[in-house]
Structure formats: C-alpha cells, structure tokens
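Just one protein chain is left out here, and the rest sit where they should.
Our next item is subunit A:
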C-alpha cells in the first residue's frame, strides 16, 4: 500500500513562506508528477514527504498514518536524487544492497534481491564496479535499483533525468514509466519539464509560488486548465492569450487559444489578421509567429508542412469550442 495524503502542509524557512498550504490525495499505485517553474516549491514539497525537511504546519498521511514526526528512515519511502547520490566508496552491489543491509535482511536474501533488481535494470555486468566507472545513464539506473530493491510504499523522484542527455532522457522516461507500472508502486516525480509531466503522469500537480494551482490528469489540465497559470504552463508552444475588446465579446477578461487550435488561412476572411514574422518548418509541424497588431504576437501550429514565409499575410481562426475564457482574477470561466 502507498496512499499519501497531504493536509494543509506548510513550510517556511525563517520568514520565507515556501509551501503555503498544500492539500493532495495520491492514490495507491498512481504516478503523480509535481511540475512547475523553478522556485515554485515542488522539490521542497517532495522533501517534506520524504522527511528530509520538517513541516511548519499541516499533516502528511501515509496509509492513513500521520508521519510528520517520523524520521525519513521509518517512513518506508525511497528516493532517487537528481545528483544520483550514490555511495562513491561502494560497488554497485553495495549501493543497491545498502538499504536492505540497514533493514537487517539476511545475506542470501540481499543477494537474491540485488541480483533480481540488477537483472530488471540491465545492471548485472556492472555489479562489482564503482559508481565512478559508470556512465550517467548507468548511475541513474543504480540509483533506481537502490530505490526499488527495498520495495517501498512509494518512490520519490527528484528531477532524476535532468542530468542526462536528450536521447537518454527519453529512453529513461519510458523505462521509469514501464517499471512503475510493472511494480505498481506509488510514485511521486518532480520535474520542471512539462513533456515529462504529460507523458509519465497519471495525475499532475501544477505548482506555482508554493501553491498547488491544479491537480488532475494530463488531459484534464490540457483541456480544462483551472486558471491562466496552468493554461500557460501546460502545452507547448504556450497558449495564446488575448485581452481587451475581443475577450469582452466572449464575456471574459482574457481568452486563450492553443496554437494547435488556430486554423491558418492565407489571405483569409474572418478571424484575426496578421503578418507572419517567423516561420519554423520542422517537416512534421510548422510553427508560425504571427504579428496580429492589437492582439500582439500569436503562435499557430500547423500539422504538416505549410508553405508560408515571413511577410505573408494570414488570418488565424480559433476553433470556437477550444476558446478558454478567464475572469478578472485569472480563474477559468466554465459555461
């Protein structure tokens, strides 16, 4: 079991309020991603759950038991650090076995479990090597091995892939997701990369300024962002925001349309008129940055190749059903 509940969790460092009351329900076996810009408190929130920082207020429940006064070692969680944090003086075997050794597991049992974990992670040939003799990806695997071997209630990942190169990151992303589904263990994963968040998560918590702005499935966040921040943060390229008269016509202070929901027409009628200022041709997609006068620069995404170049006149027609409306305070207006 690994059900984690946060109830009004707060954290201050001196006068600085980092986490301003977080409430969250993480179901057993689910993969939850904390995402947000740097400094939003996502790592701090993870460290509070781990017990590496003490909460200033609120409760953290693991399987119904409040653990705020329980030391990290006794919470039954395991963590994968951004820096891997392997024990440099121990072999791969020693690193993976350390947690079991601390738990007083018998030697035979340790060997069996370590070898099973190594086999799962393709680490068997490296068991006797020291961390410094491994590549970045292999080190990351050792860190994951160290986490899974203890069969914890939940895995905590603190930006584990950010030190890897792009290709390896995609590969490890798939591996981590596959492994988590296979083990069925609850996982909390911190990242600032929204692609990682969207692809890996069952549920995403978007954090900003120490508050959880929205908690929901990736598609929920994409389709029904709760506010301007979430709308702007989830999705790439960013959602276009338009204020003023056009927004008022829709009964909102701000309206937002995602680049992929703008229909591009050459010299078309209706919609928003503008001039292409930059066109990015990726083959699979075409991104257009259109100077639309009073509406500012709008981004449009076209699936496939579109033969448009800077200086071309276009009109952008938003899909009416895909227009997001926001009120004065930035909250989403639902019909």
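Keep this in mind: a contact is a pair of C-beta atoms (placed from the backbone, for glycine too) under 8 Å apart; a residue touches a chain by one contact, two chains touch by 3 or more; residues count from 1.
Going forward, contacts and distances are computed from a predicted model.
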item: Omitted chain (choose from "NADH-quinone oxidoreductase subunit N", "Carbohydrate ABC transporter permease", "Carbon monoxide dehydrogenase" or "Aspartate carbamoyltransferase") - UniProt protein name; value: "Carbohydrate ABC transporter permease"
item: Touch criterion as defined above, residue of A:68, A:85 or A:179 at the omitted chain; value: A:85
item: Chain not shown: contacting residue from A:27, A:73, A:195 or A:282; value: A:73
item: Touching residue (missing chain; options A:102, A:116, A:174 or A:282); value: A:102
item: Touch residues of subunit A, complete complex, unshown partner; value: 50, 52, 71-74, 77-79, 81-83, 85-89, 98-99, 102-103, 146, 150
